[in-house]
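Read through the structure below, which is laid out as C-alpha cells, and then see the notes.
The other protein chains are all here in position, but one chain of the complex has been omitted.
Every chain is named by a letter (A and B) in the order it is written, and numbering of its residues begins at 1.
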Amino acid sequence: MATTALFFVFAGLAIACAISMVYHKNPLYSAISLIGVFVSLSVLYVTLAAPFIAAVQILIYAGAIMVLVVFVIMLLNMEEDKPLNRLRYLYAIGGGLGLILLVQTFFVFYAVMRAPKQAVNTEETIGKTMSIGTAMYTEYLLPVEIVGILLLMAIIGGVILVRKLSQPQMESMVERELERRHEGEDKDDYRIAL
Amino acid sequence: MESVIKTAFPFIVFSIAILLAFQGVLMIVAYTVLAERKVLGWIQGRIGPNRVGPWGVLQPFADLLKFIFKEDLVPDKSTKFVYFLAPIVALTCALLPIVVYPFGPVITTIDWSFLPYGLGDNIRQLPMTIAQIDVGVLFVLGITSVGVYGIALAGWSSNNKYSLMGGLRSSAQMISYELAMGASVIGVVMLAGTLDLNGIINAQINSPFKWFIIPQFIGFIVFLISAFAETNRVPFDLPEAETELVAGFHTEYSALKFALFFMAEYVNMFTVSVMVTVLFLGGWYVPGLGHLLEPGSVPYALVSHVAFIGKICAFLFLYIWIRGTLPRFRFDQLMNFGWKFLLPLALANVILTIIIVFFLNR
Partner (left out) sequence: MEPSLASYLALSGILFTIGAVGVIFKRNAIGMFMCIELMLNAVNLTFVAFSRYYADVTGQLFVFMVMSVAAAEAAVGLGIIISFFRNRVSVDVDDASILKN
C-alpha cells in the first residue's frame, strides 16, 4: 500500500522533472531538474528492495556526475539556448519520432512480459550489499576489472583533454612526438596530417 | 477504529522518533554555536556572550529571534528560484543523515504488552535508530555530497563575483576532499565487513582495543582532515575567507536564509563528528559498562547514549579549538594537499588494509 503510494508519487515526480529538463532552455535549470529525476529514481530503487543501488545512485549520479556538470555550466557561464527559428517543423517530426519510440518500447516490454519465464517471489537477500559484492567479485570479476580499466582511461583522457598548453608548448610537443615516431622521415608531411 | 490505529501506529511512532531526533540535534547545534563563541572568547582572552540569561545560555534563542526579524534582502538581478532553493537544499541535505545515526544500543528488556489493541505483541526490541538500513555509510556520504549543490547554487544565483568565486572554490574543495574521505572509510568497512552503522559499532564493542582508531590510525587522520575540509571550517574555510571574498557564497543572503546556511554548516559539523565517533571510536560503546549494567536494559542504553553524545561533543570542541589556533591555507596549497598527499595516503591505507585482512583471513 505504502509502496504503491510511493511509486506513484515519485514516478510522477520523475516524469515531471524529466519533461522540465527537456523543456528548460537554461542549462542550469535542466541540470537541477535532472537531479530531481535521479533522486526520485533512487526512491524507486528503495521500493524495489535495492538499497545499495539507491545509495550508489545518489552518490555517483547526484553527488559526482551532476556536480561536475553544474560546475562546468557555472564555469563556462553559458547563456540560454537561442530559439530555433529556421527548421521549426523539425520539432513536430522529433515529437512524432519520440511517439513511435515510445510505442516501440512498450511493445518490447509487452513481448518480454509475455515471455514464459515467470516472476518469482523475491528473497530478501537480493539487493543487499553482501549479495552484490559476492556476485561482483566471483562471477563477474572480469567485467569489474574491465570497468576499472575504463575508468582509468577516462581519468587520463579527461586530464589530457582539458590540459591547457600555450602555442609554443603545443608546437614543441608535436615536434618532439614526430621526431620520436618518424626519425629520419620527412616531418612536414606529418605535421600537415596532424 | 482498531484497524485504523493499527495502520497509523508505525507512522505515529516514526513521527515521534524523527521529531525527537531532529529537535535534539538542533538543540546541540544551537549550543555548539554558543560554545564556539565562548571558547573562542577564552582562547582570545575575552569573556564571550554573557548578557542573555545566566552565563549567556539563552543567546542561541536571541540569535534566532534576531534572524527572524531582520529584513530579508533579495539581490535585484539574482535568479530567484535558484536563490531560494539553495539554502533549502543545504539544510535539508545536512539534516537528512540524522535518520540513520545509531544513537544508542538496542533496548530489549521493555515489556510492550501494556499497549492497547495488541500493538506491542510483535515488538521485541526498541532500536535507538530511526531507519536501520543496510548501507548507512553510503547513505551518509551520498547525502552529504549532495549538500555541495546548496553552496554552488547559492554562489551562482547571487549574481555577485565574490559569491561565485566562493561557490566555485567550495565545490572544488568538497569534490576533492570527498575522494580522500571515501577512501579513508574503505579500510573501516573492510575490517567491519558491513556498511551498516550499527554493524560497524557492533564490530568494535567488547574492548576499547577493538576501536578502529587503532588498526586504522592513518584512515582516522585522513578522515579527520578531510572532514574539516568538507565542512568548510578553519583551516580550510577558503569559501568564506572574509579577507578575500567578503563572505563567500552567502554574501548576498540575509535574515532567515542566512540562518539556514549557518545552521547547515553546524549540522554538517555534527554529522562529521558522528561519523568519526561511529567509524573510529566505537560509537555508543563504553568500556566496562556491560559489567555494571545489563546490556539491553534502559539504563545501559541511556548511559551509552550519553557517552555517544559526549564523544561527539569532544570532536565539536576539537573543531572550535582548531578554529582558535590555526591560520587559513592558501587555495593552491589546499588543492595540492588534498590531491597529492591525502588521497595517496588514503589509497595506501586501503592497500595496506587489504593485505592485512587477506593474511588474517587465510
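Keep this in mind: a contact is a pair of C-beta atoms (placed from the backbone, for glycine too) under 8 Å apart; a residue touches a chain by one contact, two chains touch by 3 or more.
Just so it is clear, the model here is predicted, and its values are computed rather than measured.
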{"item": "Residue ranges of subunit A at the interface with the undisplayed chain", "value": "1, 3-4, 7-8, 11, 14-15, 18-19, 21-22, 27, 30-31, 34, 37-38, 41, 44-45, 47-50, 52-53, 56-57, 60-61, 64-65, 68-69, 72-73, 75-76, 78, 81, 84, 91, 94-95, 97-99, 101-102, 105-106, 109, 112-113, 117, 119-123, 126-127, 131-132, 135-136, 140, 143-144, 147, 150-151, 153-155, 157-158, 160-162"}
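One rule holds in what follows: only the chains that are shown with their structure count from here on.
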{"item": "Interchain centroid distance [CA atoms averaged], subunit A/subunit B, Å", "value": "30"}
{"item": "Partner subunit B, residues of subunit A touching it in the complex", "value": "28-29, 32, 35, 51-52, 54-56, 58-59, 62-64, 67-68, 70-71, 74-75, 128-129"}
{"item": "In the complex, subunit B residues that touch subunit A", "value": "79, 81-82, 85, 133-135, 138-139, 141-143, 145-146, 148-149, 152-153, 155-156, 164, 167-168, 171-172, 175, 178, 194-195"}
